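Removed: one protein chain of the complex. Kept in place: all other protein chains.
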Amino acid sequence: MGAHLLTLVTFIPVLGGIIIAFIPREKLDAIRWTAVAATALQLLVSFVILGSYDRMNPDIQMVEHYSWIPAFNIEYFMGIDGLSLPMVLLTPFISFLAIFSSWKIPKAQKGYFSLFLLLDTGMMGVFVSLDFFLFYIFWEVMLLPMYFLIGMWGGPKKEYAAIKFFLYTLFGSVLMLLGMLALYFSLEPHTFNMIILRDAAPEIGQKLLLGMNAAKVIFMLLFVGFAIKVPIFPFHTWLPLAHVEAPTAISVILAGILLKMGTYGFLRISWPVLPSATLWFALPMAILGLINIIYGAMAALAQKDLKKMVAYSSINHMGYVLLGMSAMTAAGMNGAVFQMFNHGTITAMLFMLVGVVYDRAHHRDIDGFGGIAAKVPIYAGVVALAWFAGLGLPGLSGFISEALCFIGAFPVFTWITIFATLGIVLNAAYFLWSYQRIFFGPLNPKYENLEEINKRELWTLIPLAVVVIFLGIYPAPMLDLMSGTLNQLVDIVKTAGMMAGF
Amino acid sequence: MGEVIFWVIWALVAVSAMVVAFSKNLVYSVFSLLATFIGVAGIYIFLNADFLAVTQIVIYVGGILVLLVFGIMLTNRIVVAKITQSSLQRTTGLVVVGAIFLVLVLTLLNQTWPLATSAAEFDSTVNNIGELLFGDYLILFEVASVLLLGALIGAATLARKEL
Partner (left out) sequence: MDLTQLALSLKYFIPEMVLTGFIVVAILYDLFLKPETSHRVGFVAIAGLVVTLGMLYQQQGIPATGIFANMFALDGFATFFKWVVAIGAALAIWMSLDTKELENRRVGEYHILILILVLGMFLLVSATHIISIYLSLEMVSIMSYLLAGYLKENSRSNEASVKYVIYGAFSSGIMLYGLSLLYGLTGTGYISEIQAQLVLGQVSPVMLVLVTVLLLAGFGYKISAVPFHFWTPDVYEGAPTPITAFLSVAPKAAGFAVLIRFFNVALSQGDPNTPSWLALPGLDWPMIIAVLSAITMTVGNVLAIQQNNIKRLLAYSSIAHAGYMLMGVVVADQTGIAAILYYAGVYMLMNLGAFFVAIQIKNIYNTETIADYAGLGFKAPWIGIAMAVFLFALTGLPPTAGFVAKFYLFRALVQFGDGFLWLAMFGLLNGVVSLFYYMRILKAMYFDKMEIPEKLTAVPLHFNVLMFILVVPLLVGWMFGDPLSIWAAEAVQFFF
């Protein structure tokens, strides 16, 4: 047992997708339950992975390493460590729940669930690949289903949103491809193996490319690719559109998992392989994080559309990750990755809750509700929990990771961190203000007969809420999983930086 | 003397070719084409390519041109038909063509060309051509026959009334 766990966890969904393709389209329930089964199985395997993961060992584990295209030294190389494990847990968890929130997808369910499962495979593949080529393949494979999922099942401006998302991310990934090739040729023998590349980081740092330091050039090429995914401030314009237009479950996936691929890419490739360039770019990165925090919060404050507000809150939350990981301290790094995980669960709740009210009211105008807390008390309660988690209330998981990010960043970027705390205040402001407008005040007579949240919806939210509360009270299990690897990563960057004179 | 004749032939070819291109009357075009072909044959003679010159006259003048005349004379009203010959953007075209011409002439004049060291004795080229055509170039000779076969089939297909 165990030899092929990562292959399994990656390809189980797409197998489910292929099975769905052969189910007649009338058999809706069979299609849905196949999708559930595929993601459930994937979730199960991810638990097995968690169980057999050795948290004392900071290096990669459960390695699967085969030669794939020998002519170019391309390998089928998978493995996980403390950086990828949280994501490997998060992906099937969110996907599994998102299947339930897409239960009532109106048309072409067969295509929807097939594409959804293909998307799942793409995301999981990114998190377990240790060969850059393989990583890139999964990274791109994920684009295709996403395009269709937004474009076919999305809101009124879905086509524009879908093509914008596609063009933006493809633009980023072609630059990444160039950076990847430059990395490939920087070593002799040429390799895409991330571990070999990491160990050869000092050598890469001394190469020249176009008359400049190769590491810096490659870093910037990769930066654009990853930054668009995160998204970092000037590259973020696809996000509000895509999140708003996508169907609920897809927004959940987008915000919950896809955004993490950007920061994961930074930590998996840019940080260890190009440490000198990373230190060179740490300050700009922290500033970009600050901009994300402040800009995201301000923009969220200005939104009238509830879903757009949540979308901008993601930009804000990813800002904490950027700030934490650019500090190169153990606390910051752990906070950043922990925040990646927490944002995944919290934002999933946020989007699902927006979906719940949208299904009933058919609009998302924050000012268009009013006083509905009395009508839908359970819903109001769950929203309160999610909103509090979103604004980082102590006792909920978001607080811990944000605090860690700040603690880690404070000694390094004191002033930036101080300004960033302003984001927390703004955060609280828009969440609480929107809550007040929707749930309190006089009841809007239109919603005299508003339906309460149903069982299926509630049960998709409860697991998320449990995780959020549990990790808010007792974060140690998760932090234990990742700290070994992340502390090692910080050391790698710092030592390499010292050698390069930083 | 030889040089004068060369330039006369050169002028004949150039001028008559222009008439072919610019004349509005098809019959004029055909007859100046005759002058072009004969002029080219003259240039071949200057190159000691006697066989080529004869072939040029026999095939182009004796065959193709006569065929063209047949086509024109036997077709109703084509003699009086006006051909649209209005060229657009003459100035631009003239500038571009003139520039290309200038570049060509300057480059060709500046290049030292490998020339035969002594004027070859005049000797008929028929033997050599025959040997080459059925020796080194035999395969090309055969390929040309397939090409012509294809062209023939294609021409017949296009000319046929049936779809």
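So that you can tell them apart, the chains are marked A and B in the order they are listed, and the count of residues begins at 1 in each.
To be clear about the criterion, a residue touches a chain if its C-beta (ideal position, glycine included) is under 8 Å from a C-beta of that chain, and two chains touch if they have at least 3 such contacts.
Everything numeric here is computed off the predicted structure, so don't read it as measured data.
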Touching the left-out chain: which of A:V36, A:L50 or A:L143?
A:L143
Going by the contact rule already stated, which one of A:F113, A:F166, A:Y320 or A:Y447 would touch the omitted chain in the full complex?
A:F166
Only one of A:I18, A:I69 or A:I378 touches the unshown chain, namely A:I69
Even though one chain is not shown, subunit A touches it at residues 69, 71-72, 108, 136-137, 140-141, 143-144, 147-148, 151-152, 158-159, 162-163, 166-167, 170-171, 174-175, 177-178, 181-182, 184-185, 209-211
Interface residues of subunit B toward the undisplayed chain are 103-104, 107-108, 110-114, 134-140, 143-144, 146-147, 149-151, 153-154, 156-158, 160, 162-163
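The definition used in the following text is that only the chains that are shown with their structure count from here on.
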Cα centroid separation, subunit A vs subunit B, in Å, comes to 71
